[in-house]
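Here the complex is missing one protein chain, while the rest keep their positions.
Naming follows writing order (A and B), and every chain is counted from residue 1.
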Amino acid sequence: MTVPAQKPVRKLSMKQRYSALTHDLDWTPTYVTEEQVFPHTTFEGIKVHDWSKWDDPFRLTVEAYNKYQAEKDRRLYAVLDGFAQSQGQLGLTDARYMNAMKIFLQGIPIHEYDAHRNFAYLARYANGPGARFAALCQSLDELRHAQTEIHTLSHYNKHFDGMHDWHKWSDRVWYLSVPKSFFEDALTAGPFEWLIAIGFSFEYLLTNLLFVPFMSGAAFNGDLPTMTFGFSAQSDESRHMTLGLEAIKFMLEQDEDNLPIVQDWLDKWFWRGYRLISLVAGMMDYMLPKRVMSWKEAFELYFEEQMLGGLFKDLEYYGIKPPRHVDWAIGEKEILSHQVYWILYQYSHAAAFSTTIPDAEDQAWLEQAYPETWPVYRDTVWNKAQRVMDEGGRYFNPGLPQLCTVCQIPMGFTEPGDPLTQCQRQSVYEGERYDFCSDGCQWIFDREPVKYRQSWLPVHQIFQGNCGGPTLPDVAAWYGLQPGDGAEYLGSPDHQNWLAWHGQAPQEG
Amino acid sequence: MAVKAMYDYDWPSRSAAEFYGDDQLVHVWFRGNVFFVSAQTFRFPKAMPFGELVGLCKGFFAADPDFVPDAMDSANWKVDGQPITPDLDRSLEENGVGHKSLVEFTL
Partner (left out) sequence: MSVSAEPRPVGVDLQENEENRALVEAIEADNEDLNIRHMPGMIRLTKNGRLVINQASVEARLGRPWETHEFQLAIISYFGEFVEWDDDQIVIAWNH
């Protein structure tokens, strides 16, 4: 027998309730000017004629928001409890999987918190009630993400190295200046640029590349808590994508003079975001013992197909073109992860994650995923690293890398079409030279040199004496690294513990 | 382009030459060798003879097991993209190497 579903009696439709509880709560100030109440929304040059046109397709109210967010948290914490009680860490594919999670913990939650702060600011300083309410929800979401990510990964901190001082590391350690400088660049922009930077370019264009394959990868590697917080966060993310899309359409519809400004920001933030998530490429292809898809495949699916093939056709209507330098990004999809992981491999003695040479199984996977490019890197660098290993050594770069002034990544990216020649770009501004890894980063600097010449480049700061001293042990001590946090995975405490937990003999370190 | 801000936005470089006194930052790039994933940044005295840089390179790049230090003696050099024949006894500065210059060699 089927029971017909009972419809609750409701006085107002979803549309009406949304309107009553957001837009209708707005008022027009009378004893101060609009400019006095909202002083930050004109200096960027974006012209807005009617803020009431900003709509939220989700039609959320405070009541609905709280109800569903509470349910998401209940589901997440049930999983976390079960995982901890059942000693779920023993069921991971391998302890080296945790290196990907270490980078995630060190690089992401603190910037979720940054996003929380700036959306809270927008929830106060955006002129229109639709924009303010959507920003308020996102602000609370971002705080939830920071908290749930930290909470989830705190379980692993009891069992693995490289997770104990992520907060301090974020401010100090070289590779973490990459996400830090990205988010601080966005935080120090105006509110509309922030919306294009984070709301649109990061959340809508690129975040799928960060979360979806990665969380599916967590599911594939026995990491139930990460999968659960990831998917839980992503369910909010679809609202954030909508806010980003709403923001760009709103700006473009309000005044045609906004088009060139928006296009410029889109060009800038696509490249900033793309360079940032290159770290994810290295993690996906090299740090997951079992992989769902390659970086290249994820890029094709989530960026080329969905964004270039779908979204940008839609934005064409407003005169928006695909981002500048997008062809460069497409050209890199075959080589990006190889180059990023090779950077991480040779500097992991100064990091809070460990690396190792891809084993036979990894190499077979890399060969089928990248039949053209993997053999190039295998033959030029990995076989040599293996030789060093076979002779009882471990190759770590003995010096410090040249860093890109904009993305702050060691300049290991290569010229288009030439996978063995690093790309070198240099601009001179007011008599001083600045270095870049690509045309994209150079273009960003040349637009706003006074902003980017302030880059806190870890290598330059070490040489200025600001990072604890001149030697590697000095800097590692200032970073707060402990033995076992970084360097080679094979023979590391994490590796030895893993073998012991599974009843296997320890290996020679 | 000026940075859009609500005030006259002007802040100095955090990597300016003045922070390094009599030294300067120099990027040394072993072109064609990706075993060293990028060019390397060093802090060198401006007055250091170029020959000393060559000597340091012989030691540094030996982290590559295939590297032949003596090959450095016949390396081809460029500074900031311009080919040079370095005068080994003269200083980096006199050889045209400035703060954050790119010193490039091929073997």
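Going forward, contacts are C-beta pairs under 8 Å (C-beta built on N, C-alpha and C of every residue); 3 or more make two chains touch, one makes a residue touch a chain.
Treat the numbers as computed from the prediction; the structure is a model and nothing was measured.
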Omitted chain - touching chains that are shown: A
Which residue, A:Asn99, A:Ser170 or A:Asn208, contacts the hidden chain when the whole complex is considered? A:Asn208
Would you indicate which residue among A:Lys47, A:His167 or A:Lys313 is in contact with the undisplayed chain? A:Lys313
Using the touch definition from the top, which of A:Val292, A:Ile335, A:Val406 or A:Ile444 touches the missing chain? A:Val292
Touching the left-out chain: which of A:Glu35, A:Asp50 or A:Glu71? A:Glu71
Going by the touch rule given at the top, which residues of subunit A touch the chain that is not shown? 2-3, 5-8, 10, 13-15, 57-60, 64, 67-68, 71-72, 75, 208, 211-212, 215-220, 227, 231, 234-235, 237-239, 241-242, 245, 292-293, 305-307, 309-311, 313-314, 316-319
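By definition in this document, only the chains that are shown with their structure count from here on.
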With chain centres taken as the means of their Cα atoms, state the distance from subunit A to subunit B in Å. 32
Name, in rising order, each residue of subunit A that touches subunit B in their complex. 39-40, 43-45, 190, 193, 339, 342-343, 346, 380-381, 384, 387-388, 391, 395, 397-403, 410-412, 414, 420-422, 424, 426, 432-435, 447-448, 450-451, 453-457, 459-461, 463-464
Going by the contact rule at the top, pick out the subunit B residues touching subunit A in the complex. 1-6, 9-17, 19-20, 25, 27, 29, 31-32, 34-43, 60, 63-66, 80, 98-102, 104
